[in-house]
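Dropping the structure in here first, questions after.
In this view, the complex is presented without one of its protein chains, the others remaining in place.
== chain A ==
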Amino acid sequence: MTDDTAARAAGSTGAPPRVGFFTDTSVCIGCKACEVACKEWNAIPEDGLELTGMSYDNTQGLGASTWRHVAFVEQRKPLGGQEPGVGHGNHEDHEDIDVFAAARGLGAPPGSPLAPDGRTELRWLMSSDVCKHCTRAACLDVCPTGSLFRTEFGTVVVQEDVCNGCGYCVPACPYGVIDQRPGDGRAWKCTLCYDRLGVGMEPACAKSCPTDSIQFGPLEELRERAAARVARLHAAGVTDARLYGADPEDGVGGDGAFFLLLDEPEVYGLPPDPVVTTRDLPAMWRHAAAAAVSLTALAAVCFAGRPR
């Protein structure tokens, strides 16, 4: 299924272009405004005060009551790539400046120790995770009530008044995003602020992001912007930069919310090669059907061959 047909296949005609998030983690400052704005807008309950010791990440992961989660990863690696690629205004009069050429000359010279133990440099990665709004969404496939549906924007949303709390969607998600809320039982996840999109507003997290790390817009446009951004970073020598979830050919048909990462996905707690968990369902049903037919035929033969 392509992006264009995702919404149409769900029955929307004349649908707006598919929208999503491009989360550029290279400019995230870890302020967690997205987490708070998400909870405020969507009236999500606080879900536990626990000092985890995972750097400044006391949220731990996405869940029924956490729809944005900022990961903090401390690494003994040089700084790099924390260069903004998007501005708020016109910069045409500064286009002559090669910022990356300037940036290359920076950073402590290799081997100059900052500490007696010979440590050189430190890198603190920050990344705001969210529901991926997969092109091929397993949660949606397995939902027996139709509570999970694909919107006219191509996003995947749970209808809280339809969900019966069966929980099938929970193991179906290849990213471990959707979850049941304790004491409530229903499944909850990011709606990409469906109620805001309907009135022409951008999602709360993107609105609150001070550095444009979270960018909202038509998916096609975001993918182009992201590709250009990676190219610039590669040209600047930030070879670690890569996109995650931007490929329509990947195991989930591409994500509606994709990322620019500065390290392997596992470093951020993301699966390296997610596959829609319902991928094998048709084959499984075919096998099951074949088995059923065989068994029926066998039974028929048995009954037919029975001496009267």
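Note that in this section a residue touches a chain if its C-beta (ideal position, glycine included) is under 8 Å from a C-beta of that chain, and two chains touch if they have at least 3 such contacts; residues count from 1.
One rule holds in what follows: contacts and distances are computed from a predicted model.
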When you check the chain that is not on display against UniProt, which of "Bifunctional protein PyrR", "ABC transporter permease", "Formate dehydrogenase major subunit" or "Cytochrome c oxidase subunit 1" does it turn out to be?
-> "Formate dehydrogenase major subunit"
Sole contact to the chain not displayed, among A:T23, A:T59, A:T151 or A:T277 | A:T59
Contact partner of the left-out chain, one of A:E50, A:D161, A:E249 or A:D273 = A:E50
It is residues of chain A that touch the chain not shown, namely 27, 29-33, 35-36, 39-40, 45-53, 55-56, 58-59, 74, 76, 79, 82-91, 94, 97-99, 102-103, 106-109, 112-117, 119, 122-126, 210-212
